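Only one protein chain is missing from this complex, and each of the others stays in its spot.
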Amino acid sequence: MRAISTIVAVAALASVPLWLRDPYLLNALITTGIFIIGAMSLNLLLGFTGQLSLGHIAFFGIGAYVSALTSLGFDVGLPGDFRLVHTPWPPIAGFVLAVVVAGLCGYFVGLLSFRVRGAYFVIVTISFAEVVRLVALNWVELTQGPLALTSIPSIALPLPGFGEFTLRTKMHNYYLVLVVALIAYLLIARLVHSHFGRAMRGLMENETLAISVGIDVTRTLTIAAVISAAIAGAAGSLYAHYIRIIDPEVFAFINTVTMVIMVISGGKGSLAGPVVGGLIFGLLPVVLRPVMAPEAQWIAYGGVLIAILFLLPRGIVPSLTQRLGRRLGRTSARAPVALTETAAKEPA
Amino acid sequence: QTIKIGVNEPLTGAFAASGTYVVNGAKIAADEINAKGGILGKKIELVIEDNKSNPTEAAAVAEKLITSDKVPVLMGAWGSSLTLAVMPKLMEYETPMVVETSSSGKITTTGNPFIFRISPPSAIEAAAFKGIVDKLALKKVDFLVINNDWGRGTAEDFSKMMKEKGIAVGLVETMDQGAQDMSAQLSKIKGSDSETVIVTTAVDQLTLIFKQAAALGLKKRIITTGGSQNPDQIIAQAGAAANGTMHLTTFLPWFPEKTPNPEATNYFVSEWKKRGFDFAGCTESFRGYDGIRTVAAAIEKAGKAEPAAIKAAFWDIKVKGLNGDIVFRKSGPEGKESGQSQPNVYLIEINDGKIEMKTL
Amino acid sequence: MLVLGGTYALLGIGLTLIFGIMNVVNFTHGVLYTFGAYVMFMVVQQLGLNFFLALPVAVLAGWLLGAAIELTLLRPLRGSDIDTTMLVMIGAWIAMQSGTLWIWGGVAKAVATPFPEAPLVLGPVSVSWLRLFVLIAAALLILVTYLLINRTSLGRAMRATFQDHDTASLMGVNVDMIYTSTFAIGSSLAAAAGALLGPVYVIFPQMGDLAAVKAFAIVILGGLGNITGAVIGGFILALAEELGAGYVSSGYRDAMGFLIIIAVLIFRPTGLFARAERVG
Amino acid sequence: MELPVLEIRDMVCGYGGVTALRGISIDVKAGQLVALIGANGAGKSTTLRAISGLVPPREGQMRFEGIDITGARPPRVLASGIAHCPEGRRVFPHMSVEENLDMGAYLRRGSGEIAADRDRIYAEFPRLAERRRQAAGTLSGGEQQMLAIGRALMSRPRLIMFDEPSLGLAPNIVERTFAIIRGIRDAGTTVLLVEQNAFAALEMCDYAYLLESGRIVLSGAGAELIANEHVRKAYLGG
Partner (left out) sequence: MMTARSVAMTIDKVAVRFGGLVAISDMSFTVGEGEIVSLIGPNGAGKTTAFNVMTGFLTPSAGRVTYRNTALAGLKPLEIADLGLVRTFQRTSVFPNDTVYDNLLIGLHRQGRVRLIDSLLGLPGARASERMLRQRASELIEWVGLERRAHDAAGSLSYGEQRLVGVALALAAEPSMLLLDEPVSGMNASETHRFVELIRSIRDRGITILLVEHDMPMVMTVSDRIVVLNYGRIIAEGTPDVIRNDPAVIEAYLGHGAARA
């Protein structure tokens, strides 16, 4: 049942470029797709370990910069008269490095998350993203600072025996994004349905208890953070090679907020949530653009967001599946009616 | 049947105020042209889209204007990173764009032959300033610039020019876009041994800087650059603190008679006022006005509203802009040059709450 | 520095009420700050009324707007999880910020003040009168809030409600009223901060964004829900930024603040003034 | 025969999709101590929550001293004279012991009398007096339970409901707590008691109800229930 609907959804998405000829809409789908990948990675942390990263764009941006710099080359002075010179590599190497470096950053932030939780984790991640943004802004020699990195090449896939294949058209990029998104989706799905995913859930619901039954908090959170950051880095790399210019604005808070909106409106902790939320909020501006004044578009955007949460407070996917399940007469797990959230959280 | 011109400007987000001014200027130009019967016998129609001050959106907007609205030519996109994000799309769809505001040198040097810029990059501004520095007897200058391509670019190009002139360059301080408290930077500058500060940022931060400098008792000569100063707004908001400050500007709405094209300036300023806009906005909006008139001239010259023809025509036009003739010269790598026109630059001074032309 | 610290503190305690005590990640805090500044602008510049009258008007307007937000947006979602309410507040933030842009336009506004331009010189330091006024007003507001929360039965009921609202209602607390008034008080403090700083700086629709991020940082620095902590956190952040700009580089001014936060949380994972917890 | 102060008629009540009470009727007479016993999950706590307004009843009627309190919110129920000492302690963790006690007197006026009551509770539970300034969340389990009982007493109700008051208390403190409960009954306050220590509860009550799966299956004087074979087997471990 579930497998069938997944296959249908994938087939539908894969067929889009075959009938959708409007490059503008395709473009919107590609950028939306890139952000959906980012949102899926955020969902891994927020939805499955309960840690809200409001600096998730940092990993995305790091991926974008790493990938861009790898494929553009750089020449920077280091303290003590050293120079670090890098000649351009193919973009695909940039993509791989973006994943690796973002994952490493995720590792360090993960180590931090071992010490802080909840609101404190939120602030650490915001701070991390801000610091990274300020470095990108001020380390002009490496990143060109606000002058932006331009002329970033498109991704080219090496085809053994055939040379390489540059992904230049929208359709190419669309499929690239779709494939990366699918891989990320499957990876996350496997992870959360594994034994390891249960450990993450346990941690999210009752950390003290989780520790006492032998769940390794640090390891679990760190692995989740590394995978999440690596996926975000992949998204960032796609972004850099598609938009072909990046400046420190990629770290803008509103970009994190966009991902958060996609995740929570779609339903955190549900695999399809970020995809559904992402499609809605990625394409909503496209829908609103022709019908109202710019300021009104934002107001409507906020209004739609609020309306969705009023109607489906647990997010679109979980709320709808619950309702559908009830209609079909299936008994879903009886959810506890929160008498008091506060008391539930007290460990004592 | 109309001829469509795409306008890609920030109408929401951080640059909303400026983008809106430019769009309003563009509308005046369009109405004026249409009142005179349009071009090639058709009315022109501005297709205005908000790029939300966001590079991704700016690229998407360009995509939409070109592919959905089928505009043969664009104007945009205010900020340099917005314009830079649009540029690959211009290459992709081979559609020209007039750049009315962005100042980053990269825009015309990376080999994008679809770019035609009427605003001065900081290097041109610096070159224009070069002629005046002797008369100001500068010895050592500090910089206080906004931390973006515009501010950084200005600091770089002006420093280079100063050094050529034998003027020492002291501190280069930056401030973030949206920062409200610059006293730390100003205190540092106060303690340095330079006598002049070059300040580059938008009007809001200028206002704050003048006030905060006055509060700190900073008594150095302040020269602002970049042409986004809106001196009237500064006078209104900074009051006495603005007295004595000098500004490099690209438009003189206060002294139409001193502009290269007094008649047009008069018309534009009176139309601007008639529409109930804030006079202070003139110094930004005139670029939108000039930009659309430039586009219209190119279409007229091309004889048809097609991208390739319009692109070719840009090289052959000479428009009487509000700030001198708009004529595109080649800039950037050979064979793929972008167009860059050479606007005039003026120095004005605020005295007793009034704007004076600095005659040197 | 002092003035900055004072307003940071004011922003911080407003948010510590809403975020630290009510557990709502309040993205509208920055807009309320902006709103306070625009009310100031409206009253002084557009209606031409007295500057000192404008301040209480702004506080009241912030209170009313906060109450309205709580009643319309938060009350229907009572009991939903913190991320859901956070997202609703994000929606409100986006809509309200565009609302200010729509109403007042993007051009920055300034407010004329009745204070003399010449600074007050006390030996080596010179302070502008306006900033002195802001500092005193902020200090008073902080004091009033502190007393309200820690010394009155309303304050006690507030804390009780957000620690365990069912039990608080068993004690006879009208929790609906507490929710609304806590949010309203927090909002009015944000508006007050905006109204005080608006005249010092300039007023524009996005002015609240950075302020809000800093407010969150301050709340965390001081420990969730701790008013004294928020005040001290505000001053620490202001000091860090000032030193960062002065001694490191102005480009890294804000980075200093954030680095301090990361450092503090590494050494004290629950902020400077953690509250006692136990296991078991 | 005097009229009951608290009458519950055919009350149905639940959580989301779960029905926890399937139509129960209970009468509590003025000045009596009435016990409610039953297995885990029988619905005892839900009954008390429904009376105090924490869980709105779906069907049925509740009257206290003749006034309809069906569906009233907790503050109104308390104001009408019913206090509820909830299951699981539920102290305010970040408030001091003293502040917690003061919360119990939230609706009362007159600081002098409140202070006197507070001192009386300190006298009953000296442990609490030792810990006046300690954050309630850091108290030991039993200490928290004492605090919860003390806090409920602070409201000076005409009817007080205890949900497993002996939970986590040391035997000597349990004894004292039961003595307090008998004492307030003797002083004229009506008591509705839920206890897992069924024997003790039945021994000291005037009347008792047995709840199973959301229904009242038996009621009678305490001694009658103690004598009942089913009760002995299922609840008294005999």
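Which chain is which? They are A, B, C and D, in the order written, and residues in each are numbered from 1.
The rule we apply is simple: a contact is a pair of C-beta atoms (placed from the backbone, for glycine too) under 8 Å apart; a residue touches a chain by one contact, two chains touch by 3 or more.
Every value quoted in this text rests on a predicted model; they were computed, and no experiment measured them.
The chain not shown here is in contact, across the full complex, with A, C, D. Residue A:D216 is the one among A:D75, A:E141 or A:D216 that touches the chain missing from this view.
Residues of chain D in touch with the missing chain: 15-16, 18, 37, 39-42, 45, 87-88, 127, 134, 138-143, 145-146, 164, 167-176, 196-199, 233-238.
Mapped onto chain A, contacts with the missing chain fall at residues 187, 190-191, 194-196, 198-199, 201-202, 205-206, 208-217, 223, 331, 333-337, 344, 346-348.
Remark: the residues of chain C touching the chain excluded from display are 276, 279-280.
Definition applied: only the chains that are shown with their structure count from here on.
Measuring from the average of all protein CA coordinates, the nearest chain centre is that of C.
If you average the CA atoms of chain C and of chain D, the two centres end up 42 Å from each other.
Work out the mean CA point of chain B and of chain C, and you get 36 Å between them.
For chain C, residues that reach two or more other chains under the stated contact definition are 98, 101, 163-164, 166-167, 209, 251, 254, 277-278. The set of chain D residues touching two or more other chains comprises 54, 90, 93, 137-138. The part of chain A that touches chain C in the complex is made up of residues 46, 52, 112, 115-117, 119-120, 122-124, 126-128, 130-131, 134-135, 137-138, 208, 253, 257, 260-261, 264-265, 268, 293, 295-299, 301-306, 309-310, 313-315, 338-343, 347-348. The residues of chain D lying in touch with chain C in their complex are 52-54, 73-75, 78-79, 83-84, 86, 90-95, 99, 102-104, 106-107, 135, 137-138, 151, 155. Chain C makes touch with chain D in their complex at residues 153, 156-157, 159-160, 163-164, 166-174, 225, 275-278.
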